[in-house]
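Note that one protein chain is taken out, while the other chains of the complex remain in position.
Up next is chain A:
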Amino acid sequence: MSIHTKIVDDLVANDISFVTTVPCKQLAGVIDEIEARPEIYHIPSNKEDEGMGLCAGAFMGGKRPAIIMQNTAIGVTINTLATLTQFYRMPLPMLISYRGELREPVACQVEMAVHTKALLAQLNIPTYHFHRESDANELDAILKYTFMCNKPVAILTDASFWGGYGDQ
């Protein structure tokens, strides 16, 4: 089973049926898999804070949401995370490509990578870091934890987890 299939199987098994995405090269396989699943309504967003608004609405409508985005989005969404998702106590699993880590070819990505964990810690957002493929075995438990505690939860997935960037 591919890692993309495993991740989306875990989303479906946890009754996540509304997923918004802002693309990243590393997340392309997961996004394709989400688009292919009839159990999931896939709604691409133009910006990640918009996506968090969509997820808040879907949650209040009775669906379990998730957002898939790059770590650069943490810079975009701090206000939304604090004043919507956290203030109203809503659950939100955030599957995040952690750009700017080992094997990163684009220098600018490092500039947000160095702030990513500090910002998540400042926001008191529970944060998990997938570095090896076997780390994804915890995804099911992380999703259950998210909907138990009604908080946004970050899952950072770095280049090593995805097997590098291919030919550069």
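The criterion applied here is as follows: contacts are C-beta pairs under 8 Å (C-beta built on N, C-alpha and C of every residue); 3 or more make two chains touch, one makes a residue touch a chain; residues count from 1.
By definition in this document, contacts and distances are computed from a predicted model.
Only one of "Long-chain fatty acid--CoA ligase", "Glycine betaine/proline transport system permease protein", "Thiamine pyrophosphate enzyme TPP-binding domain-containing protein" or "non-specific serine/threonine protein kinase" fits the UniProt record of the hidden chain, and that name is "Thiamine pyrophosphate enzyme TPP-binding domain-containing protein". One of A:K47, A:H115 or A:H129 touches the chain omitted from the figure, and that residue is A:K47.
Check A:L27, A:C55, A:M69 or A:M112 against the missing chain and you find that the one touching it is A:C55.
Chain A residues in contact with the hidden partner, per the touch definition given at the top, are 18, 41, 43-47, 49-63, 65, 79-80, 82-84, 87-90.
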